[in-house]
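Here is the structure we will look at, set down as structure tokens.
Heads up, one of the protein chains got dropped from this complex, but the rest are sitting where they should.
Letters A, B and C mark the chains in the order given here, with residues in each chain numbered from 1 onward.
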Amino acid sequence: MDWIMAILEDLLFIAAAPLLAGWIKRVKCRLQNRKPPSLLQPYRDLLKLYRKQPILPHPASWIFRAAPYVVFAATVAAAGFVPLVAVDLPTARIADVIVLVGFFALARTFLVLAGMDIGTAFGGMGSSREMTIASLAEPAMLMAVFTLAMSAHTTNLSQAMNYVLDTGLVLRPSFVFALGGLMLVAIAETGRIPVDNPATHLELTMIHEAMILEYSGRWLALIEWASQIKLMLYGVLIANIFFPWGIARDFSPEALGLGVGMIVLKLGLLAILLVLSEAVFAKMRIFRVQEYLSFAYLLSVLGLLSHIILEAARVHH
Amino acid sequence: MIAVYLILLIPLVGMVALAWRGGDVSAERINIRCNGLALAASVWLAADVLWNGPRLSAGQLLYIDSYNVYLIVLTAFVGLTTSIFSGPYMSHEREIGRLTPRRLKLYHTMYQGFMLAMYLVLTTNNMGVMWVAMEGATLATVLLVSLYRTPESVEAAWKYFILCGVGIAQALFGTVLLYFAAEQHLGVGGDALLWTVLHEHSAQLEPAILGLAFVFLLVGYGTKIGLVPLHNWLPDAHSEGPTPMSAILSGLLLNDALYAVVRCKILVDGSLGNHLAGHLMMGFGLLSFLVASLFLHRQTDIKRLFSYSSIEHMGLMTYAFGVGSPWATFAALFHMTTHSLTKSAIFVTVGHAAQLAGTQRMDRIRGLILTQPTIGWGLLVGTVAIAGFPPFGVFASEFLVLVATMHDYPWLTPLLLLGVGLAFAGLFRHIQPMVYGDVPEGQKPIAANLWPVMLHLALVLWLGLSIPAFLGNWFSQATQLISGALPQ
Amino acid sequence: MSLFLAYLAVLAALLSAVVATIDGRSSWVDGLFGRVLARWPRQLERTRHSLAAEDYSARHRRLLFALLGGSGVAALLAGTGALASGSPLVDTLPFGLPWLSWHTRLDPLSGFFFCVLGLPLIAVSLFGPGYVREFEHGKHSLAGLGLFTGLFVAGMELVLLADDALSFMIAWELMSVASYFLVAFQHEHAANRRAAFLYLLMAVVGAIAIILAYGVLAGFGRGLTFDALRGASLSPLWASIAFVLALTGFGMKAGLVPLHAWLPEAHPVAPSHISALMSGVMLKIAVYGFIRFSFDLLDRILWQWGVLVLVVGSASAVLGILYALQQQNLKRLLAYSSVENIGIVFTALGLSLIFLSNGDTVLGTLGLVGALLHCLNHALFKSLLFLGAGAILHQTHEQNLENMGGLIHRMPKLANVFLVGTLSIAALPPLNGFVSEWLIFQTALQAGSIQSGVLRSLIPTASAVLALTSALAATCFVKVYGVAFLGLPRSGHIAHAKEVGQRGMLAGPALLAALCVLIGILPAPVINVMAGLTRQLTGADLGNISALGWLWLTPVAPEVASYAPALVVIGSVAVGWLCYYLLYRRTGLEPRRAEPWDCGFGGLTARMQYTSGAFSMPIRRIFQPAFEVQETLEESREGPAGTRVTALRYRFQVLDRAWLALYEPVGRGVVRLARWVGRLQTGNIRTYLGYSFFTLIFLLWVIS
Partner (left out) sequence: MSITDLDLYSQAILLLAGLIALTSFLMLGQSRLVRLVFIFAVQGALLAGATAMAAGVLDYPHLYISAGLSLLLKGIIIPLLLHRLIHRMGLHREMDTIDHPARLMMGGTALVVFSYYVSLPIVQHSTLVTLNAIAVSLAVVLLGMLLMISRRQAVAHVVGFMSIENGLFFAAVVSTYGMPMVVELGVAFDVLVAAVVFGVFFFQIRASIDSLNVDRLSKLSEAEQ
């Protein structure tokens, strides 16, 4: 029975992703005093792209055609591992947070390969920069995860959430630093403003866009959808690990309802926070991203050290 | 005991025959046949001694025990294979006009003369006669060094003669002191200089005199071994003399000089009781081992390179005999065999390589493997063997020396291993560019029978993998004699 | 029984060496057959016909590599037998010294490494015949190659079997010497000769350190056999000295950072199937030696050792991959990545040592299992990548990534196999690279249970370095695959490349790729097989590794961490196929071919693509202090006062810091010492007499 619940939650996850993107777009337009498009605009875009005939560049190989499917499958699988509404789901047990990072890496790798497959300068540039940022972001992310795992004694997300729920509201300096580090990494990974501008089409500035420049039709739809799911995934990670309250611990209808309500509320708030940061900051030069990410790494390391020095000192085995 | 007289008689007859017909083509066959007969006699003698123990000749002049019998067989074997190699080598030298028939006659006569002196040193029981034989060996080879009459070879011969002459004189003074110490207890008469008698009474001999005698003997025969402060004549003699002579010089003369020093050490140890002799030999050995391995790095002449390698290995053997424990002595005896086999094989390939490239300068010898694979691979595998890589015997003996040192003087092992590493680097730095690379234009293969090399390297490989039973207990008996206990 | 199989493996390898030399003397073979069959003229014609020159050599080559394959299969069976039985089999051979003959021993540890040796060997034996055909007509005889390959494989197998210091050292250096000749096989290039000499020099220095290590143990034990060495009880100081010596000796051969500079020189220079064996298997033999010495022979483990190995391991990992990223030559890149993977293995061993010295054997065993699994995985995917590089070299004679491109269209089957290799070395989830790194991360994560605060903070930072390494590895190998296989061909001869002709040259890598995927999806059986091994070494085994069933991996406990690779793969494949079915089948819209977007000014050429140097430029700029970069910019100018720049030539070269800091000073020091000693030989006879005179005086003074 819980396998069906897990699949349902996964489907909910996929369906809600464009909604979150739409909500972010709406808040951004409101801030810029522009009339915002409707919340369902992303769904219409995906349907439009789905019906268009895809264009295949000449030098492209089978990787170019297979990459969207692999990226989408990997992201959906990753979405399965993260508890959205309920905690003890079987899909959360078959993989832990390191496997999650691994699946992000798999998706990114195929995207980069597809970028280089066309043999143009932009694909190469986007791939090179994407991999550079990813290789700097991953240690920071894993350090944040380690801080969490050290205190929760597990890398399994649902177990970690149970731990945080059981111990109640505890002001842990290590969690604060880890949260900061994870947020900065999330912005870098999903390609938001300070690191990469998702809305731009100026070839020399884009990173994520440069790789999917040649995609069109249903492939582009899949990739766009996957990046939206990834954005939501990071949001859910931040929300549910550090503020898991309200998540359903059993499958009773009211617990689930409460869970859905709380996650919608939390994601909304996070989206507003994201849009505010995008409004304040401007896109950085590629070689400034290095300081940005090393700051994120520093935060995570501080989190870890504070866990060891401050929190774990009294724990005697 | 006829075999012993045979061994001494054959080279004598060979000398006379070659003195008469040494110049023409048949000389090589005579030389090979003499050495073949000598080998047969030595094998017969070895079998004889192996079954019914040490043999003392009539009049106590010649004494064969387990220690010198395997050296005799080794000397005969290396003498034979080098004479097989020297046949085509010398005829090639005569074709390119570097040697006249008259000098070839001198060469062949002195070759057999040298073999006679070697056998005499090994078989004699009288220390005085041993000295005379050693001096005889020097005289036999000094004229060979200046065979080519180039200014360098004359200079090398002169240095060889003066330095070895002075060294041998010191050895004579040591022998006189030995005789003096013996006379105190054994009274006047011929047998005071006999090794067997001295060995029995070594306890009563006067320690102070024997100590002094050993110093003179060590410095004297040490010059012949080529231990470092006294080694200067060896590289010159090797690089200037004809290659077969370097082969036997390296393979046999150094071994016999060390044999003589070890004979004296046994006596001195008997009387002194402490390890003075051992420590002296260890000091000399280690010094020559390290300094020679450093010398290897800046050589330009290929034969000089391998003469320094000989000094280095002789240093290691002297050091091993100096350590004196059963394992170290077994290792030293084993190293003596593997070293002379490998070194003479290397000198054979070096001779052919020099003839192939027309020069002894290492920076002008290139592409050996591609010109003539047998010579190229022979030299490379020989150098791998002498550098002490495992499947070959030299590694087994060096490993044993290391284990023995670790047992008694552990803080010396890093020094030894440093020496091994430096020696390998020095050797390979020069050999590798010579062996590999493309064929320089105008380099044609030459007539060369490398069967002796293949035979030697196969033997060393066999020794490296597993020491045959009879050779094993030969060494054990000799170790028992020298160090007083069996290696367990 | 498995010991007999192990001997069979060694004999098969030696036989292939002997058979190789026979080819060299084909005239000798004809002569032999002529004399033997003189009495039966009819048979003489038939054999003479069958020995016709052309297909004789083809049949001979296949026989050569069939014997190697046989040796691989026997090794694999022996290994699995030893692992399954769990009890050591001991024997003595008639070789060696009279009182110290060769002792041999096949216990689960050497059994496991027999499997690590067997699998790549089988793949190489499939790959070999096709690849070696081009050497036949070259200047270097095939006999030499065959002989030394056989000796090399036999040497490695004997190292695994050796049970006393003498036979271990003999086998160890037989392996080094044989591989030296293989590295110096194509010795017409000066760089090959230099690399070969450096390789052998480092092998000697390593062997010296190992002999010293065994010596220290033998000093306190009774004899030289491993059982005697195990009995030796050493003081902590002497045990640390022995450990550091062993780490230096085996680390030198495995290629740990300060001593690794020979590895990227030697491995790319050897024929590809040999560099596959060297990188894939020989480095693991060095790891085996280290594990045998530190886990089995030494009677105690100190936590300082673990910290040292951890620091050296993570330094090797991160520096190895950083240098790999900057390489243009494909095989040099793979060699540097071997340094990185060996660094990861030693990091895991360091973690295991720390936990074992701290007393919790389960976590120590987990670290050891992570390290061993990574050894096996690395042996598989590194051999696969080297064989792939060899196939490219065989088809296009090109090793430089800057000239490659678009090979996926010209060599599709090879490209697919290479892709599996790339994904597994980049440690991406469904494949085996990820499983071992996941285990190592899990080990690092349990650092909480250690008392000392320093260790508790050191281990996570080391694991962060490990994370950086795996991310950089992904970057590096994505660059390799992207630049080599995707995009437009960057040079003429690459454009005309054809798919690999011989089936064997694809079968070998395909076998390895299949194994990579299999271990990636079903790692549990492989880990359970290692139980016997860990019980022997650390006294504990991972009891609840498959607590939730054989599909799962739960290293410490189900609630701590659990990973079911098979289910994850099934899930994502299902989703992927569903999308493909929904989006492609239903719409039926065929994609239209068109020109890629060129910003309107048109004329996209191959030179506009990102080259490998460009791809790794950001990393080079960010990790600037780690490299010694020499960038030269030559402008050829013309016209009055050189105002018009006609051509720009930009070259950059990344030098290895270890080379400048360690290798050259030592070399210069030795030469200076040799020159100082050279002054002893002045040439003047009077000085020589003076030496003799003063030695005599000195000794006389000493005596009295």
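Here is the rule we use: a contact is a pair of C-beta atoms (placed from the backbone, for glycine too) under 8 Å apart; a residue touches a chain by one contact, two chains touch by 3 or more.
This structure is a prediction, so every number in the text was calculated from the model and none was measured.
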| item | value |
| --- | --- |
| Chain not shown, its touching partners among those shown | B, C |
| Given B:P54, B:G136, B:G283 or B:P373, the one touching the chain that is not displayed | B:G136 |
| Of B:A156, B:L217, B:A277 or B:A332, the one touching the omitted chain in the full complex | B:A156 |
| Of B:E95, B:E183 or B:E200, the residue in touch with the unshown chain | B:E183 |
| Those residues of chain B which, in the complete complex, touch the missing chain | 126, 128-129, 131-132, 135-136, 139, 142-143, 146, 149-152, 154-159, 161-162, 165-166, 169-170, 172-173, 176-177, 179-180, 183-184, 188, 190, 192-193, 206, 208-209, 212, 235-236, 239-240, 295, 298-300 |
| Residues of chain C in contact with the chain not shown | 678-679, 681-686, 689-690, 692-693, 696-697, 700-701, 703-704 |
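Everything below uses one rule, namely that only the chains that are shown with their structure count from here on.
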| item | value |
| --- | --- |
| Pairwise touch network: line, ring, star, complete, or other | line |
| Chain occupying the most central position, where position means C-alpha average | C |
| Computed distance of Cα centres, chain C from chain B, in Å | 43 |
| Whole-Å gap separating chain A and chain B, where each centre is the average of the chain's CA atoms | 79 |
| For chain A paired with chain C, centre-to-centre distance based on mean C-alpha positions, whole Å | 37 |
| Residues of chain C defined as touching chain B within the complex | 94-99, 101, 139, 141, 166, 169-174, 176-177, 184, 187-188, 190, 193, 196-197, 200-201, 204-205, 208, 211-212, 215-216, 218-219, 224, 670-671, 673-675, 677-678, 680-681, 685, 688-689, 691-692, 694-696, 699-700, 703 |
| For the chain C and chain A complex, residues of the former touching the latter | 405-406, 408-409, 415, 419, 423, 426-430, 434, 438, 441-442, 444-445, 447-449, 453, 456-457, 460-461, 463-465, 467-468, 470-472, 474-475, 478-479, 481-483, 486-488, 548, 552, 558-564, 567-568, 571-573, 575-576, 579-580, 583-584, 587, 589-599, 604, 606, 608-610, 614-619, 621-622 |
| Partner chain C, residues of chain B touching it in the complex | 158-159, 162-163, 166-167, 170, 211-212, 215-216, 218-219, 223, 229-230, 232-233, 235, 276, 280, 291, 294-298, 369-370, 373, 384, 387, 389-391, 395-396, 399-400, 402-403, 406-407, 410, 413-414, 417-418, 420-422, 424-426, 428-429, 432-433, 436-438, 464-467, 469, 472-473, 476, 487-488 |
